[in-house]
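Apart from one protein chain that is not included, each protein chain of the complex appears where it belongs.
And then chain A:
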Amino acid sequence: MRVRALAASILSSAAVLAVGWQLGGQGQVQVAPDAAAPAASAATTAAPQAPSAAASTPTAAAPTAATPTAAATAPVAAAPTASGTFTGSVSRTRYGNVQVQITVANGSITDVTALQLTNDGGKSVSISNRAAPVLRTEVLKAQSANVQSVSGATYTSEGYLSSLQSALDQAGL
């Protein structure tokens, strides 16, 4: 009977871990392709990105110098506008510096990495650790720096989003 307890424990624990892994993996789905190919010109990444690239093209086209390219490629939809990684400027906050790097594939943001986060004191490290994934998810969803700051992490959020905006400007998005 103890064999049964052991087997049941192993099976159910494995199931619980698998579900956790799966849930955790869902937030990372977008990361997977760009982590594998930062150059991001493969057809595999272009296909899923197509709708969002098309959607973001009008807003991206307006303020930037990339207008001709964007206009030319808009009907094609699958053609790349901007690709690669862009590092934002360093934002200084009273709790330390914040700097982010974005990965862009075909005109859409596929990943945001925090290079520096507010780290003066253990509390702000922990606040940053909490805020950064939230901001990253929001930015990936909104495809812009137009997201709400995380409550309780105002300085981190402001620094994060301003560094992000400078990276977006460089990417011409």
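The criterion applied here is as follows: contacts are C-beta pairs under 8 Å (C-beta built on N, C-alpha and C of every residue); 3 or more make two chains touch, one makes a residue touch a chain; residues count from 1.
As a working rule, contacts and distances are computed from a predicted model.
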Just to verify: the chain that's not displayed, which of "Cytochrome c oxidase subunit 2", "Nucleoside ABC transporter membrane protein", "Imidazole glycerol phosphate synthase subunit HisH" or "Oxidoreductase" does UniProt list as its protein name? "Oxidoreductase"
Residues belonging to chain A that touch the chain removed from view: 1-2, 4-6, 8-10, 12-14, 16-17, 19-21, 23-25, 27-28, 31, 119-123, 125-126, 129-130, 133-134, 151-152
